[in-house]
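Every protein chain of the complex appears in place save one, which is left out.
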């Protein structure tokens, strides 16, 4: 079996979640890498939508930013940004929203706004972007984030994007229609919301990762499923396609690596 | 001087009202004939917008319907119908709205909905189309209609499109922003609203038309301006261009004449 | 997810009795062939939505398919009245027709709201008009920031939208160009969408920002050449103005209308046969 990094494992595990033919609203960065890996492996008919306007994007290399020209070139069509948010996202046409985030809590709420008080921030983060409405309106949400105690926190300073809010039926009660986050894919494991409490529970450990390692990197007292599974390690094809994609990308963007 | 019909006089008089460079929202039928005559004579830079989507339409022949292909061919651009009503009309980009109508009253309110009660109509007319919002949102409104007692009525059975409502400051009080109707051009005369009462007053009689003829064809006790003028008769150029346009149109549409 | 099939199959599978149906096309690309198929399959109790219910809805109304009409301008463009529409509204023939009447601006905005997944549309509209007195589905609201009064109408959300377009590719991606009207909004607002096209091609050859409807928002695509006649398809054929004029005579009288529909629509198998019959009769009853 091939050697691979934890980051590769994360991307491959996330990519596998995307079904063929799925219409996916793709965030930039890790979500975009995973979504394109899916498209180039098991999900050739996945439809990738970026908030800048491309529908059915088929980039040759990964976009560095959400509106790279390569996203438009092979797309089925390119519409305006307002149309993306109005007719396509809010219109209920998206199956899966694929998001990243700076911080997440046990109910998969996301913070991308501030560390510290809003009016006197310790760290000012970029802000909401498309996330609040993607998380609200897409059929379901997949979140991909590297695991770290400063990222997986007990309490968010700011909820930018609602996941399962305070758990239980609170998401539905707030009037949010989509299923919300159905999985969080990290470099260590996969977490899924408990069917009742909606608290994130570790359901899959990546090969070689221990429960203690996950605990160390999680800011709350994280729970594990009774039938804890091991993630299948990346296949040679998955790794080859991913590495190829990243290599092409670095060459095209002149960003080295 | 050339011979001409009252209908030609009406079209020419209406066309003259359209300034060069004016952005004009054009209704089908008489308004479209007049607007295109203006474009082909003194107002080559008039921008004609049709509710079906063409912006800067330059039709070779007159459209029979509001969405004829010829409107799109030479237009500066063609947008969607919702965009026309949202960004261009409601967005405040229209200088002049050019309308026709089935019935008009002394305050230039228009009825294109029903004769008789709404729920048990004697005659069911086509309805509003774009008129209510054109009349509300365009900078000013020109109305072109053949004069007749059944069309120029004392009281409308139904106000489809607000002109000056009950006169005086009632239009402004209702929250309507544009100036409303500034002229009604008929086959007999030109009427304009009195600056105070906003009641239509005959300001210009077409050559050879008497005040009595106008009275006979008006369903209310129509007033005449103190400084009643005579409309300049159609020039040879105006007639030639108009006749040419109508001839080309009849040939192209195969609608004879 | 677009099924490439015959028009009869598309209507059979995706357009049902009692549906709210939008058939759109603003002079251009009016889906006449599809409407004939609805008549042939004897659909009933339909709520028909259309900004300009011209000949296409005159036929559906006269044949008794419609229970309710949502519209903003009902005439025979450039010709005059819609006699079947008027007969239904004025005299209740062939049966009573409920109407919900709007302005173009309101109905266009209602489609946009439907496409946008919103329950209502906001517009500057209807001020001073009598329409709100007769249509309870026009309300007025105030801007929460400025207090200004604005009109509100419920969004249009058809069970099925039917349009005609120039081209589709073999996956069912659809290209519309020229006067695009409100078709994209009508499709995006609907649960299901049926598209007839002039031709199915290997490659749409569409501009990056062209009006393309991806295959996964379309339920069925049927190739129906000349399927918009007497409306037109930009790049394919022109509007048949003579037919619009002829319709005035055909439709004026209940009997002649019924005979015409029987001979041309009910007695024909499909659009191709209709076109043959039409060529023979020259549109005469």
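As written, the chain order gives the labels A, B and C, with residue 1 at the start of each chain.
Criterion: contacts are C-beta pairs under 8 Å (C-beta built on N, C-alpha and C of every residue); 3 or more make two chains touch, one makes a residue touch a chain.
As the structure is a prediction and not an experimental result, all values here were calculated from the model.
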Visible contact partners (per top-of-document touch definition) of the missing chain: A, B, C
Selected residue (touches chain absent from view) among B:72, B:102, B:214 or B:245: B:72
Touching the absent chain when the full complex is considered, from A:15, A:34, A:47 or A:66: A:66
Full-complex contact with the absent chain, from A:39, A:171 or A:217: A:171
Missing-chain contacts mapped onto subunit B: 21, 23, 47, 55-56, 72, 75-79, 86-87, 90-93, 137
Touch residues of subunit C, complete complex, unshown partner: 117-120, 122-124, 137, 139, 141, 143-146, 148, 150, 152, 154, 177-178, 180, 207-211
On subunit A, residues whose C-beta touches the chain left out of the figure: 28-29, 51-54, 64-69, 71-72, 78-82, 84-86, 89-90, 109, 113, 118-119, 121-133, 136-137, 158-162, 165, 171, 174-176, 253-255
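Simple rule for what comes next: only the chains that are shown with their structure count from here on.
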Rounded Å distance, subunit A centre to subunit B centre (Cα mean): 57
Subunit A and subunit C: spacing of chain centres that average the CA atoms, whole Å: 41
Averaged-CA centre spacing for the pair subunit C and subunit B, given as whole angstrom: 28
Multi-partner residues of subunit A (at least 2 other chains): none
Residue list for subunit C, restricted to those that touch at least two other chains: 112, 184-185
